[in-house]
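With one protein chain removed, the remaining protein chains of the complex are shown where they sit.
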Amino acid sequence: MENSLIYLDHNATTPVAPEVLQAMQPFHREQFANPSSPYRIATEAAQARETAREAVAELLGCKSQEIIFTGCGTEADNLAIKGVGFARRQQGNHIITTKIEHHAVLKSCQWMEKQGFELTYLDVDETGRVSPEQVERSLRDDTILVTIMHANNEVGTVQPLQEIGELLADKQAYFHTDAVQTAGKIPFTVEDLKVDLLSISAHKIYGPKGVGALYRRQGTTLQPLLHGGRHENNLRAGTENIAGIVGLGAAARLARKNLAESADKRVAELRDRLEAGLFEKITDLKFNGNRNHRLPTTVNLSFNYIEGEAMLLHLDAHGIAVSSGSACTSGTLDASHVLLAMGVPVELAHGSLRFSLGYENTEADIQRVIDLLPGIVRKLREISPLYPGEQ
Amino acid sequence: MENSLIYLDHNATTPVAPEVLQAMQPFHREQFANPSSPYRIATEAAQARETAREAVAELLGCKSQEIIFTGCGTEADNLAIKGVGFARRQQGNHIITTKIEHHAVLKSCQWMEKQGFELTYLDVDETGRVSPEQVERSLRDDTILVTIMHANNEVGTVQPLQEIGELLADKQAYFHTDAVQTAGKIPFTVEDLKVDLLSISAHKIYGPKGVGALYRRQGTTLQPLLHGGRHENNLRAGTENIAGIVGLGAAARLARKNLAESADKRVAELRDRLEAGLFEKITDLKFNGNRNHRLPTTVNLSFNYIEGEAMLLHLDAHGIAVSSGSACTSGTLDASHVLLAMGVPVELAHGSLRFSLGYENTEADIQRVIDLLPGIVRKLREISPLYPGEQ
Amino acid sequence: MEYSDKVMDYFMNPKNMGTMEEPDGVGEVGNPSCGDQMTIQIKVEDDRIVDIKFKTFGCAAAIATSSMVTELARNKTLDEALQLTNQEVEEELGGLPPIKRHCSLLAEEGLEAAIENYRSKQEGNS
Partner (left out) sequence: MEYSDKVMDYFMNPKNMGTMEEPDGVGEVGNPSCGDQMTIQIKVEDDRIVDIKFKTFGCAAAIATSSMVTELARNKTLDEALQLTNQEVEEELGGLPPIKRHCSLLAEEGLEAAIENYRSKQEGNS
């Protein structure tokens, strides 16, 4: 079954690339030592960790001391938000974010509200974009943090971070972005975005699950989230997951190579072909997102009259893996908070599919979806009491 | 060099066992899906996670729903302490712990003090043991949590948790233990210890780094530390590190098998041989710990007149890896807080070595240490201005 | 989350799907903005359901339970059909994932609504 799998859910997670897996291999049984120890084999592990840190820093265009390794993207987001909040309570009490953040940011912000912080949740337009003017209007003297994701995981809309970063430049508020969906997928540096803090996660870019990182501009005040040993410059305790960290480093190197070879452009072409093919064959289809500012990997569509999971399971029966809404929020039956914030009607939000492509996808993969999905949609529409029939 | 390595620092970390590594292998590139997704390959990943949960539950003698996977032992400790503290603030404000906890507990408790909680840090006797009576005397009406480690990582002293658990049975205070050094190394169940919360870490028992777990007795109120998706029963967000979790499950199974085969007794015999051999050949040696209540893997000794790191590096030059104090606190020059709390004079605390054995150690390994260390000690004592010469 | 084979079968190949000419009773329950809606039609002879059809907008569980409830109700008297519970529907399907339980309520309510509708029309006629 796995052989014939067509995987189109790369925004949820990716397979570990062969070169990444190989880089990790020696750190399980051979160079397994705890890098905090002073003996020789431990020093080797510590060196491998620092080499990985440099690779991540190169991907993000920052200094290697500015990288803090964490246990996942979620932890990086939590560390940024709670770490800044608790560290800067003296300076102020107000945090700005958006309504379309990943739950790692949204739920952290909601928790901060319970701790007495004041939160502003910004609206987005119908393409999922925040306006810099609105950020500016929401700024207060006591705003200590603005956290706005780089690209949304569900619809792929990329935010105007540079403009927002510029208007924050002379403000006391720190600027954090959740770049879990963009790091390694589109070219940028932390200087381009003008951010102080930026979260990434290895498993979204062909690295292992269970490791992420937070970029923290030098001088940015932060409290640790995990207290304990003096690991990661006293900002993240816990024996380092050396194999995972080495894997993130290798994934960062691979991502740079792919970007240098315009792999992002190739994947965008495939994605555009998929989108065009589906629009050609399926009526009552709605595009969700922003065609000018979008991740190259992602297309999100709403199929009127039918529900997303039903389509997804039919595709799965043909060995095609896609997502309806965000994988992280499955286990809930609510419609995507992102689509709703964009003003998509609830029925259409329930009827959405996200296709997220990866570097290993082929034209044949795309063609198969274009061949199969219209029949599935027809079948489900026949079952649907909402469908008025072909007009 | 690695071939001839004699590794005697298993309390710091362990190599991943071959069977554990093998169990993890399929989850990097084949069954790599995000287990939250509803399609088939994701379901397989979710099943692997649940199988691992059962294995951990079997090791600890609890229900599998009572296991929360985390990113490391440190995170499990932080989750227990902060998670209970924030969840039970209404019930009370007082937390009891000891002076010899791992920094993951100690620093979490100190942070809680900054958040307005009141902490009691219990003393230990000269063997590193807490007295249940003292726990009882320290209990208050507003005590919401007692956190006492199961066995200390530096000296191996095992605490009388059962007695403490019994006296807490009719109190409102939850009982947490950091069992990172005991789970899988000595046989016990959570019922034996009468605890409500218990932390473990995979890399101490031949599992991978970057994964741990918290046992949480059903009904125990807890707030998450990492907010985000609804993973781990809403108590720990972040895409699950499936390979790591499967590795922890395999390590738990291996640990049960080893315990069933009395591997703990064999390792204790080797350890006793090492201890006896060193006492026979080296004068002015001090035993740190409790010979009746001790981890089978561990012996901690103070070598009068000389300093630990110097011995450690000489041993390293011979390919022997040991620890002086806790690996997690290296990077600091303070003497071990554990030895100081036990009343060991500062010079002797500076002159301590921890040998922590593992299942792969042989008699030949031990003999080599007994052969080499006396000469190293002699050499360093000759350099030492404190050494009065052989009496 | 995982569906039983039987759920998947009833979802992929739903039985009694569609509409009929001149149904004797029609039930419409649910709401697309809640993610599911169901229409159920029955044909009644001698107080017995002799034909039954449904259409459902919703997830796999909603479609499968809709289909199953029509299977179970067919050839039952109206009173017997009213005894059908969502538990029975679920059990027939080999269980549902906990977060999908509410879907089986839709099916039960749909059938009830259709019988209700038939009976109120009968009263109107009599």
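Every chain is named by a letter (A, B and C) in the order it is written, and numbering of its residues begins at 1.
Rule of thumb we're sticking to: a residue touches a chain if its C-beta (ideal position, glycine included) is under 8 Å from a C-beta of that chain, and two chains touch if they have at least 3 such contacts.
Predicted, not measured: the structure shown is a model, and the values here were computed from it.
Of B:Leu122, B:Ala213, B:Ala237 or B:Ala310, it is B:Ala310 that touches the chain left out of the display.
One chain is missing from the display, and on chain B it is touched by residues 305-310, 313-314, 317, 330-333, 335, 345-347, 350, 382-386.
Following the convention adopted for this analysis, only the chains that are shown with their structure count from here on.
By C-beta contact pairs, the most connected chain pair is A-B.
Chain A and chain C have Cα centroids lying 40 Å from one another. Distance between chain A and chain B, defined via averaged C-alpha coordinates, is recorded as 34 Å. Looking at chain A, one finds that residues 309, 313, 330-332 touch two or more other chains.
The multi-chain contact residues of chain C, meaning those touching 2 or more other chains, are 1.
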